[in-house]
Every structure is written in structure tokens, then in C-alpha cells.
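What follows is a structure written as C-alpha cells; I'll ask about it next.
Only one protein chain is missing; all other protein chains are in place.
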Amino acid sequence: MSGWAIFGQAVVVLVGGGLVGLFYRGVDRKIAARMQARIGPPLRQPFLDLGKLLVKETVIPKTAVAWLFSAMPFLAVLASFTALLYLPLGPFGPVLEGHGDAILVLYLLAIPALAMALGGFASGSPLGVVGAQRELVMLMSYEFPLAVVLVAVAWRLSELGLAPAFSLGTMAQNPLWGAVGPLGIIGLALLLVSLLVVTPAELAKIPFDIPEAETEIAGGLMVEYSGTYLALFYLADAVRTVVMAGLVVALFIPYGLAGRLGLSGAVGDVVDLAFWLFKVLLVMVVAVTTVRVGMARLKVDQIARGFWLRITAVALSGLLLLVLDKVVMG
Amino acid sequence: MRAEQVLAALSRALGEKLQSYELRPREVGVSKKWTVEEIWAEVPREDIPRAVAALKALGPLHISIITGHDAGEKIELLYHLAVGFGTEGGEVMVTLRTFLPKEDPTVPSICGILPGAETTEREKIEFLGVDFPGIPRRDHVFLPDDLPVHPWRRDEPELEKFIRRMVEWEKDDGAKS
Partner (left out) sequence: MERNPEGENLEYGALEEVFEVPIGPIHPALKEPIRFTFQVRGERIVDVQIRTGFAHRGIEFMGMRQGRNLIQILYLSERICGICSVSHPIAFTQAVERAAGIEVPPRAQYIRVIISELERIHSHLLWAGVAAHELGFDTLLHLTWRVREKVLDILEELTGNRINYAIPIFGGVRRDITPEQYPRVWEAIRYYRGLLEELLDAFLRDPTVEARTRGVGILEPKEAEELCAVGPTARASGLRKDVRQDRPYLAYSDFEVKAITPADYGLTPVGDVYDKIVVRLLEVGQSLDIIEKALENMPEGEITSFPKIPALLAHLKKAEGEGLGWHEAPRGEVIHYVRLVSGEESPLIWKVKAPTYSNLLSWYPMFEDQEVADIPIIAACIDPCICCMDRVYIVRNGKEETWTKEELLRLSWEKTRRMRR
């Protein structure tokens, strides 16, 4: 592919990803509202919110470390959008790929969280500092199960002789469900569960929204952000939601619809893209919307000690079952 | 708990320091009549802790509030206490009345006996300028720490000025705008 073609694709994916991210945020809010017996905002509300934030004054507190404070929103947006480029998009492969891109995506997903934490520390507000500390504790707790899931899938792929194993493209083209035995299926299911639990944590949504925790620390690491900077974080968050859900889809439900319906060519691609978007939405609704509607906010020690130990154990036993499956079934 | 018991305990503890007392029972209820007992007693200020301790020895003690009043020469304080909650109609309302001279408005704190009295004692410090030796915290509850006046004193020249200034200023400026 020529450089220009890649550039063109990248622009389409980035713009499309941003739009889809914001639109899905609207869907999320609408569904949550309906579940709570409210009417909820219109679907275009996130666009309006973003527009409004962009025209608002951006305040940098006197006590903040100004350069760090202002750099972080850009870093968060940059990292989230870059992650989009490495995501397999249904019928289309990722725009960019290379050896080990799965690991790169993992880092790209962690960077916005780190950026928010640094921004919180840099804001000079005690509430921001508390929020940032919480974000770091969370980051340490959920990155490990997330890594376990990726490693397990990649290892199994490499055992099948598929290379490059640490590539989301490879993972999406070779769903493992059909390639393993019954033990492996249970193992994969456990991995899927742990990934679905990690999803709201990665996105800092209830019950894992402790770094922001409106009623406790008034927005925590976001407390001093306003105007454009807040808009950037808002956008980064919307895009991260798509990336995270896309990751779940790529790892565990990469199936297309067009082949089954006997469609091919452009029509098939359109159908598959639509189906992919639907799957991303489904993952978001299951892992984020219903969870945040149905639960109270947990505390940091409940998440770090009680909860994550269990999720790590679930992920590790998934890995173990996959290994056993390979050893037993050959 | 009956009013007689409470009264006996008070007179045992205080002797003739129980300067005067009065029972004011009240009839309540429509189909099931009940009499709720109230005791109103007058006690010298230095004996307030002793009286409260005697009441506390009788059963669970609750302080509702201390009412304060600037009675000209003196400051009147009314301790509204309730003895013996936990059973139906089992509580007796005891009001201890005491007078403090204006030149020395102090009365021993009862926080040592009943820690729950702190808020209301602190309120009297800021509103009436009464002092309670022995109170653990004396910072203001409701008013700014640097407010120069005690709003419930009736002989505060500053207070009148304060309010007049506010009201007149409002009228004055309101007319202009």
C-alpha cells in the first residue's frame, strides 16, 4: 500500500472513530436513562456537549504545573486515536499493523489513563491528587489481567503455528473458539469474562469510576480541567470506549456475517462493517451500560485487594485451562 | 421513670440548693390518655453539673437544648433535659433554670458529664457571650469567628448599629437603583 492510501484510510478511520465514539456515548446515555425510567438526553447530546466545551473558557489553575497540565489532554487524545489505527475493523484489517501491535494497543490504552493521572497530579488540587492516586492504583490492578488475556490468546495462536501471534489482525482472522477442545472453550470463556470485567475499569465507569467519583472528590483528576482540555478528555474517553469494545470483539467475537449470508464484494463489506459496529455496541452495552446502571461505586481497596485478585485468578485459570487443553488434547 | 423519682434524686443531690420546682404534667392522647411529666426547677449556676450528674445517674440522659435569654440584669439559661428514654411514655422532661450575673456570665460546662451538650454550649458562647469553663472546644458554631457582637444580648449597642446599617443601606441603595 502506498503512503497516501494509508494516510487516506487513517483519516477515514480517525474521523469515523471519533463520530462513532461520540454517537455510542449518546446511545449509552439513552439506554442507561431508559433503564432508570428516565427519558434521557437526545442521541446527539455528546456532540452538543463537546461543541459547548470547545467554546468555553479554558482555565489553568495558578497552582498547576502549567505545561504538564496542558500537555496531558493532547496526549490522551493522541494515544486513543492512534489505538484506533491498530484495531481490526470487521471486514477490514487494521490500518497499521506490525509485529507485536497487540502489545502496542495495550500501552496505547494505558496512556490516556496515565495522562489523566499526571494531569491530576499537575493540577495542584488536593482532590485531583487523590483522584490521580486512585487512577494509578486502578491501573496497576487491571493491567495485569488484561495482559494475561492477550498473552493467553497470542500463545495459543502461536501454538497453532500462526504468525505474527501478537497481532490483532491475526487474532481477528483466527477465532480460537473452533480451534480448541472443550477445556479450551471453558478457558476462553473465563478469559472473555475477565476481559468484560476489565472493560468498565479501563474506561473508569461505575463501579470503577473512583478516580472521578463526583460525589466523593468532585470529579477527582478532572476537577480542574475545563473548556477545550475537558473536551479533549471527553473525546479521548469516547474513542477509548470504541477501542476497548473493538478489542473484545477482535479477540473473542471476530465473526463476520457476509460469508454466512453468501454476500461478497462491496455489499458484503458494508454488511460486515455494520455487523462489526453492532458487535462493538453490544459489548459496550453489556460491559459498560448495564453494569454502570446496576451497581454502586466501589472503594479503591475493594477494587485493588478484593476484586482484582479474583479477576486475575479468573484470567489466570483461563490461561491454565488453555494450556491444559493444549497439553491434553495435543 | 416517674417525675417523683426524678425530683427525689434532684433534691437528694442538691438539698436546699434546689431553689424551687414545679411539676407541669400534660395530658395527651385521644383514645388512650397519657400523662407526660415535666419538671421545671431552679438551680444556682454552680450546681448545674451536680444536678445533671444526678439526672444521669437515674438513667439514659438526653439534652435537647439550652435556651438562653438576656433578662436585663441577668442572663437566664434553661437546660432542657430528658431523662430515661427507651420505654413508652417513660421519659421525663426536666428543665433546669439558672441565672448568671451579667458582669460574670459563667457557668461550669456539663460536657464532662454529657458530651452531647457541646454544640449548644458553644452556641451560647457566640450568641450570648456566656462562658462555660471546662468546655473542650469553644470555636463558633454558626457565626463568623470575628463577629464583634453577641446577637441575642439586648444591651448590645453594636448590634443595633449593625442591623440598622444593614437595613438602612438596603433602603438607601434600593431607592437609588
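Observations
Each chain carries a letter (A and B) given by its place in the written order, and its residues are counted from 1.
The criterion applied here is as follows: a residue touches a chain if its C-beta (ideal position, glycine included) is under 8 Å from a C-beta of that chain, and two chains touch if they have at least 3 such contacts.
Here the structure is a predicted model, which is why all the values come from computation and not from measurement.
Within the whole complex, the absent chain has one touching residue among A:L139, A:L168 or A:I206, and that is A:I206.
In the full complex, chain A makes contact with the omitted chain through residues 35-38, 63, 121, 124-127, 129-130, 133-134, 206-207, 209-210, 213-219, 293-302.
Residue positions on chain B in contact with the hidden chain: 26, 28-34, 36, 38, 60, 62-65, 67-69, 78, 80, 82, 84-91, 93, 95, 114-120, 140-144, 146-147, 151-152, 165-166, 169-170, 173, 177, in rising order.
Note that in this section only the chains that are shown with their structure count from here on.
Chain B has its Cα centroid 61 Å from the Cα centroid of chain A.
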